[in-house]
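Would you mind keeping the following structure in view while I ask a few things?
Here the complex is missing one protein chain, while the rest keep their positions.
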Amino acid sequence: MKVLVPVKRVIDYNIKPRVKADGSGVETAGVKMSMNPFDEIAVEEAVRLKEKGVVSEIIAVSIGEAKAQDTLRTAMAMGADRSILVETDVVTEPLAVAKVLKALVEKEKPDLVILGKQAIDDDMNATGQMLAGLLDRPQATFASKVDVADGAVTVTREIDGGAQTIKLALPAIITADLRLNEPRYASLPNIMKARKKPMEKITPADLGVDMTPRLSVISVAEPPERKAGIKLDSAAELVSRLRNEAKVI
Amino acid sequence: MTVLVFLDHEGGVIRQASRSAIAAANRLGDVDVLVTGPDAAAAAKSAAAIPGVKKVLQVTDTTGSSELAEPVAALLAQLADGYTHILATSSATAKNVLPRAAALLDVQPIPDIVAINDADTFVRPIYAGSALATVKSADAKKVITVRASSFEPVAAEGGNAVIEDVALPAGPGGSTFVSTELSKSERPELESARVVVSGGNGMQNEENFKLLEPLADRLGAAIGASRAAVDKGFVSNEYQVGQTGKIVAPELYIAMGISGAIQHLAGMKDSKVIVAVNKDPEAPIFQVADYGIVGDLFTILPQLEAELDKAG
């Protein structure tokens, strides 16, 4: 069984993003970039399935600028067998990304696509669902547990206030949530070995996909700062203010 | 312009967050709503009572398939014809369904909006709220989820909308509902709680941290913690509010013994009302708190509980 895992290169989650002074976006020049943490979880899940003998091949895909190669190398160091870079300098929106992935799915014919539930840069949380929609395939988003058996996958999903379990016939689409697993490190020996794993480079045009974004960014700003309020002398005054002034209790 | 709002409900009761989505929809045009899932009939009745709702579309289904994204997304895509915007509150359910519907409509969704500039232009947080992006959609239809904390919910009662039945289309059939398990905890989830009581370094130890529980119980609040409190082992990781923990925006956030490191503020500064109790008058938390008390939290905590009891 074949698994496709898309990975995105984003500003490292430890870095506080800085809005550019001209309001055109967030500064990425010279900023540490890493694999989107949810995508790491997706890669890890695929690798675990391979270690269990369920999966025979893992293909990592990244769509973005040439530097996304680094992210693919990391995916291969974690255990992906080969990778595909779809190179574009255009802002990658979930709709266009889903179209690229659809084309790759049709070409590579994986039984399972495992994605991170969202990228921590644009926080869209959409690509997996959209890919499933475009392919008319079943989806299991926000997965916290994945079991593959007998041509089907049983997924426990995080929902508001609890968990839901659903069963999908393969081929299917899964998006990974935080609790699915704890990703392994890309160890130094594996990073060295990953340098020799194959990486194919193509463009969206090769797949016949138009990447033109549907959303145009008018401006990006820092969120407004809160103003300091008032200091109170007693718990009694606080309760009265919360009740009568703020009306929150 | 007519807007379709996909409503979330719990056992037939429309969630307040969904009424915030209706509030957002009211800014865009006439509002119809869709309810699905078990207890959809009860939910449809509550929805019909919401002022401003013109029409309630209900899916009555007993097979569990309305719990699945595939048929519901297909239904939304079918219904989309008559609408300029499809909205829902930013819940796990909506995030599961709406992007799939958007793909079927060849539309790029616009998640988590916090403001509406015009019918095409919206403001949404990116990078976990570290920045706000104003985006303009070129799509003919918009598929949107709404941050509930940014829109004052409409009233629950006073309206009288018509209720119509709609049927779920047959989905791709590859997906089967197995079960749902709601967590047993009496306390609401940190990320969706209306009130959050958080403790920091000032709680001193694991034992003292538990002193927050009676207050949280009284307020029906979730419990959170600063990174310092988590680092020192007062509570486990999942309680951490902050840039690297959970991002919360409750109506009331009570910070007990939290100094207010930037990384913590990043996780709670969108709360509607912030209360801080800290013995250090210079603690940065006071710079964002609406109400602050300078003093020993171990003295103030029991007083606060007593006052709440007194007030009923």
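Here the chain labels run A and B in written order, and each chain numbers its own residues starting at 1.
Here is the rule we go by: a residue touches a chain if its C-beta (ideal position, glycine included) is under 8 Å from a C-beta of that chain, and two chains touch if they have at least 3 such contacts.
One rule holds for everything that comes next: contacts and distances are computed from a predicted model.
Student: Given the choices "(2Fe-2S)-binding protein", "KipI antagonist", "Electron transfer flavoprotein-ubiquinone oxidoreductase" or "Acetolactate synthase", state the protein name listed in UniProt for the chain not shown.
Tutor: Of "(2Fe-2S)-binding protein", "KipI antagonist", "Electron transfer flavoprotein-ubiquinone oxidoreductase" or "Acetolactate synthase", the absent chain's UniProt record names it "Electron transfer flavoprotein-ubiquinone oxidoreductase".
Student: Which listed residue, B:G37, B:P153, B:G174 or B:P284, touches the chain dropped from view?
Tutor: With B:G37, B:P153, B:G174 or B:P284 as choices, the missing chain is touched by B:P284.
Student: Could you tell me which of A:V31, A:A152 or A:L170 touches the chain that is not displayed?
Tutor: A:V31
Student: Which listed residue (B:A138, B:A155, B:L182 or B:I262) would be found touching the missing chain in the intact complex?
Tutor: Checking the options B:A138, B:A155, B:L182 or B:I262, the one contacting the hidden chain is B:I262.
Student: Touching residues of chain A against the unshown chain: what are they?
Tutor: 12, 14-16, 18, 21, 27, 29-32, 34, 182-185, 187-189, 191-192, 195
Student: Touching residues of chain B against the unshown chain: what are they?
Tutor: 231, 259, 261-263, 282, 284, 287
The definition used in the following text is that only the chains that are shown with their structure count from here on.
Student: What residues of chain B sit close enough to touch chain A in their complex?
Tutor: Touching chain A from chain B are residues 8, 10, 67-70, 73, 91-93, 95-104, 106-112, 121, 125-139, 172-183, 189, 192, 195, 219, 243-244, 251-252, 262, 266, 269-270, 272-275, 281, 286-294, 300, 303-304, 306-308, 311.
Student: Which residues, counting only chain A, touch chain B once they are in their complex?
Tutor: Spelled out, the residues of chain A in touch with chain B are 11, 13-14, 16-17, 19, 26, 93-95, 98, 120-127, 129-134, 136-142, 154, 157-169, 172, 213-223, 226, 228-236, 238-243, 246, 248-249.
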